[in-house]
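The structure under discussion appears below in the form of structure tokens.
Left out: one protein chain. Kept in place: all the others.
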Amino acid sequence: MWSALKRLYHQLGSPKWFYEITSRWSPWFLWIGSTLMIIGVVWGLAFAPADYLQGNSFRIIYVHVPAALLSQSAYIMMAVAGLVGLVWNMKMSFVVGKTIAPIGASLAIIALVTGAIWGKPTWGTWWVWDARLTSMLILLFLYMGVMAIYNAIESEEMANKAAAVLALVGSINIPIIKYSVEWWNTLHQPATITLTKKPTMAPEMFIPLVLTIIGLYCWFAVWVFARTRNEILWRERRTKWVKSLLNTGANH
Amino acid sequence: MAQTFSLMAIFKRDLLIAFRNRGELLNPLMFFLMVASLFPLAVTPDPKFLGLIAPGIIWVGALLATLLSLDLMFKSDFEDGSLEQMLLQPQPTLLFVMVKTLLHWLMAGLPLTLMAPVLGVMLALPEGGYWPLVFSLLLGTPTLSLLGAIGAALTVGLKKGGMLMPLLILPLYIPVLIFAASSVQAGVDGNSYTGHLAFLGAYLALMLVLAPVASAASLKISIAR
Partner (left out) sequence: MPQLDEQNTPKVPTALLSGRALMCERDDRVLFSKLNFDWHEGQIVRISGPNGAGKSTLIRILLGLGASYDGQLYFDGKPMHSARYDFRSELLYLGHQVGIKTSLTPEENLKWLCPGASSADIHTALRKVGLYGFEDVLAQGLSAGQQRRVALARLYLEPKAIWILDEPFTAIDKEGVVQLEQHIIQHAQSGGLVVLTTHHQLAFDVQELALGVQATQEVLS
């Protein structure tokens, strides 16, 4: 048991192993993800019944909710990757964390934009300070901070560690920030129409949502794998296995 | 067992340095005053309106003034090499960071707290707001120093420093801002504000434990550059 764990530990830290294993997994994730996304999006946009209050504009949740959920999980994943890197000094972990950051930030922006698109027909304005959007905006700030500190430090090693510390500090604060913002929101607005009310959602609306959520997670995995593999190729560019990889590639 | 730097000695040393440069101690206070004055100038001096947003203005002003003063926490020590010497001491960096945070609060947060009622008068803060203002600042500014120390430690010595540190820390300040400003508002409205203060107290307690750890780790990362 122990030796299997030790082996896993060493494997996880090896760029080459990561590269090979993600080469095998990526196509699967891509297939599953795309299938789920297509079914979910088509079902949600075309076939699900219209919401009795919001009409058709609610359909944006099929993009907004997965993006919002994923950008929050991605931050936690990034923080965990940073923690693993700091505690076990695993360079691969830092690489994964580094690639997640811009992806998570983009998802946050997508969530904000789709939130605004939803807001216009519902409230008449492009932006509303509701609890959810405000929390998402602050999450975007946290992402920007991690990326900014990473770019500001020249030494790769120090940049990794500093970004990891910041991501951890941020992730501890995320529940506190969410709580504060929700509480603040109740002070200033009565319970308004929110984007999702899960208990009252009909299954015909709910299932495509679940599909798009899972589908987006799969796409996220593909995205992270692809960027991480790029990073690996660049960092290990002088090693034998990368050189032989590129050579066989050039011969096709 | 050879003698090593004592924390008390560092505390007294920094107080002495602050005293020698006492003109600079006024800077955060002046900034605080100026920021608050911008709002009547930019919006309206009408006391009815000002009084409505006074809690927010004062708290945002305190936040910004704290942010600007954070730069000084570790910068001069980094530049003359004393920070390096501190980190070479056998005692945990944690204790050093706590002393520095306390000093920062004494020289920035506490004066801001004492000055706030004056700003309240200038911004037509209604009567019920003054006590919660002082209490919220008393509980909130130490948290600002604690969290700010993390940002200061992460960015000390960075040439591109400047704007970066506020960007890192501001999102973390938001819970304090929300509960503190709303506590003042509750006071103004005649409602109870103890719940708000309780949150601030709890957050402070949590940060007292966690923030110095993160700051110490950040200092060690920064010194390795």
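Read from first to last, the chains carry the letters A and B; within each, the first residue is number 1.
By definition in this document, a contact is a pair of C-beta atoms (placed from the backbone, for glycine too) under 8 Å apart; a residue touches a chain by one contact, two chains touch by 3 or more.
Because the structure is a prediction, the values reported are computed rather than measured.
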Candidate in contact with the missing chain, chosen from B:Leu16, B:Met34, B:Leu114 or B:Ala198: B:Leu16
Touching residue (missing chain; options A:Thr35, A:Thr186 or A:Thr239): A:Thr239
Touching residues on subunit B - with respect to the absent chain: 1-6, 9-10, 12-13, 16-17, 20-21, 76, 79-82, 84-85, 87-90, 220-221, 223-224
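Following the convention adopted for this analysis, only the chains that are shown with their structure count from here on.
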Distance between chain centroids, defined by C-alpha means - subunit A, subunit B (Å): 33
In the complex, subunit B residues that touch subunit A: 150, 154-155, 158, 160-161, 164, 167-168, 170-172, 174-175, 178-179, 182, 203, 210, 214, 217-218, 221-222, 224-225
Contacting residues of subunit A [partner subunit B, same complex]: 86, 138, 141-142, 144-145, 148-149, 152-155, 158, 161-162, 165-166, 168-170, 172-173, 176-177, 179-181, 183-184, 187
